[in-house]
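Of the protein chains in this complex, one is absent; all others appear in place.
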Amino acid sequence: MSEVQHPLEDYTRRGMIPHIWCNGCGDGIILGEFLRALDELKYDINKVVVVSGIGCIGRISGYTGTDSFHTTHGRALAFAVGVKAVRPDLKPVVISGDGDLFAIGGNHFIHAARRNIDVMVICSNNFNYGMTGGQSGPTTPIDAYTTTTRYGNIEHPFNLAHLAAASGAIYVARWTAIHVKRIRESIKKAINKKGFSFIEVITPCPEEYGRRNKIPDPIQGMKWLREVSVVRSFIDPIEAVVQPDKIVVGEFVDKEKTEFTELLSASTQTVQSKLEKEGKLTNATI
Amino acid sequence: MTTTPTHLPETQAGAPVARESNLMSETMKQPIPAPKFAKRPLAAPQMLKLRYVDVIVIEERCKGCSFCIEFCPKDVLEEDTKLNVKGAHVPRVKDSALCVGCGICEEICPDFAIFLAEKAEKQ
Partner (left out) sequence: MRRDVLTGKYFALGDVACAEGALAAGCRFFAGYPITPATEIAEHMSRRLPEVGGVYLQMEDELASMAAVIGASYAGVKSMTATSGPGFSLMQENIGLAAMTETPCVVVDVMRAGPSTGQPTKTSQQDVMQAKWGSHGDYEVIALSPSSVQEMFDHTIEAFNLSEMYRCPVFVMTDEIVGHLMERLAVPNPEEIHLVDRKRPTTPPSKYLPFQAGEDLVPAMATFGEGYRFYATGLTHDETGHPQTDSPEEQAKLVQRLCDKIRKNTGKITKVERVFLDDADVCIIAYGSVARSALSAVVEGRERGMKIGLLRLITLWPFPDEVVEQVAAHVDKILVPEMNYGQLVREVERNADRKKVVSLPRLGDALHTPEEILAHALS
C-alpha cells in the first residue's frame, strides 16, 4: 500500500503533511486544489512564491513545496508587492484568510488591486477568526454568533467579490469548498493572467463558526454550502451576495488591464534611453 | 390642481411622482436572472473517461470527516468499522465495480488521505 504515494506528495513540503487543520476544514481542499492546478499546468514551481498571513490558512505556506514566506498579520500582500516589483519573473501567490486580507490587511488589499500588480490572491473565507477561537470578522454575516458577538453580529459584512472588483482586480471569482473542480479551474485561469486576480473560497469552519451557528458537523457544513450556493457567473459583483441562505458563486470579472510591472519597466526604459540620448548620468541634482 | 414643482417628473394625470431610487431595491427584490451571454462555464464537461482505478486510503491521515463517502456520486464508499490511530472511521470501498474514477473523493478530501491510482491491468 505504501509504495504508491499520493499524486501531490512531491508538491508538498516534505514531512509537513499531515497538516494542523481541523476535521472538515476547507483549507485542506484549497491546498489540494492549488497544488493540483500547478500540477496540471506543469507550472514552473520554482517561480511560485507562496505568501501567507496569520490564521489557520496562514499555515499553508508551510505545506506547499515552493519558496514560501509567512508574514505578520495582514501584510502578506505588501510583502508580495515587494517581491514582484523587484522580480517580475516570479509569481507571488497570496493565500490568506478573510480577516488577514480584509480587516487588518484591507488597506494593502485595495492598493495592490488598484496597482493591478501580478499577484494571485486566494482568500479562504470562513466567516470568522478561526485560529484565535472564533471571533467575528469583516465577513461575519449579520446575526451570526461568534465569541465576540454573543448577542448576534450587528455589523454588515463585506461583499469581497464586489470589493475586489471595485478596487480594480482583473479576475474575480467566488467558489465554495464544495466546488472543487471549479476552484482548480479558476486557479489555473488566474495564475496565467497578468495582473491582480482574486479568488474567494468560502469554507466551513466546524470547530468555531460552525459549532456556534448550527452547522457543527463537517458534513453539515459542506451540505449547507451545496444547498445555499447558486452559480451566477458574470453578474454585477454588487449583486453577488453572501448570506446564510444564499451564496452567489461564479466568476464575476475576467478582463485585461496593463499590469504594474509592465508600466514600471516601460517607465524605467524611457528614463534610461532619454539619459543615454542626452549623454547625462542623471537628471537629479545633488 | 396643485402646482407641480418643476424638478419632479409628472405622471400622465399631472400629479407629481416622488422619485424612487431604482438602483438596488428593485433588483434585490427580484430573483437574479441567469445572464444571457455568460461565457463558457468553468469545468465544462471534459469528457471524463471511465477510468479503471483503485481507491487507495492513507489510513493514518484520515480524520473521519466522511466527505468522500458523502459526495461520491456513485456511492462507492462506506465507513470502515475499525478506527485508525486518530480515532476516525476510515472509508473503504463498498463495491469497486461502481467506481468510475471521477476523482471527487480525491479532490474533496482535505487531508490528502484518499486518492486514485491506475489499475495495473484493465478489467
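We call the chains A and B, going by the order they appear; numbering starts again at 1 in every chain.
Heads up, the rule we're going with is that a contact is a pair of C-beta atoms (placed from the backbone, for glycine too) under 8 Å apart; a residue touches a chain by one contact, two chains touch by 3 or more.
Owing to the predicted nature of the structure, the values given are computational and were not obtained by experimental measurement.
A.B. asks: Considering the complete complex, which visible chains touch the unshown chain?
C.D. replies: For the complete complex, the undisplayed chain touches A.
A.B. asks: Considering the whole complex, which of A:G65, A:G137, A:P157 or A:G221 touches the chain not shown?
C.D. replies: A:G65
A.B. asks: Which of these, A:L8, A:L31 or A:A80, touches the one chain of the complex that we don't see?
C.D. replies: A:A80
A.B. asks: Contacts of chain A with the missing chain: which residues?
C.D. replies: 13, 15-16, 45-47, 49, 51, 59, 61-62, 65-72, 75, 78-83, 85-87, 89-90, 107-108, 111, 264, 267-268, 271-272, 275, 281-284, 286
Assume only the chains that are shown with their structure count from here on.
A.B. asks: Where the CA atoms of chain A average out and where those of chain B average out, how many Å apart are those spots?
C.D. replies: Measuring from centre to centre gives 19 Å for this pair.
A.B. asks: Report the residues of chain A in contact with chain B in the complex, numbered from low to high.
C.D. replies: 1, 4, 6-9, 12, 17-19, 21-29, 31-33, 36, 178, 180-182, 184-186, 189, 218-219, 222-223, 230-235, 238-239, 248, 251, 254
A.B. asks: For the complex, which residues does chain B have touching chain A?
C.D. replies: 24, 27-28, 32, 34-35, 37-39, 41-43, 56, 58, 60-61, 63-67, 70-71, 88, 104, 106-112, 115, 117
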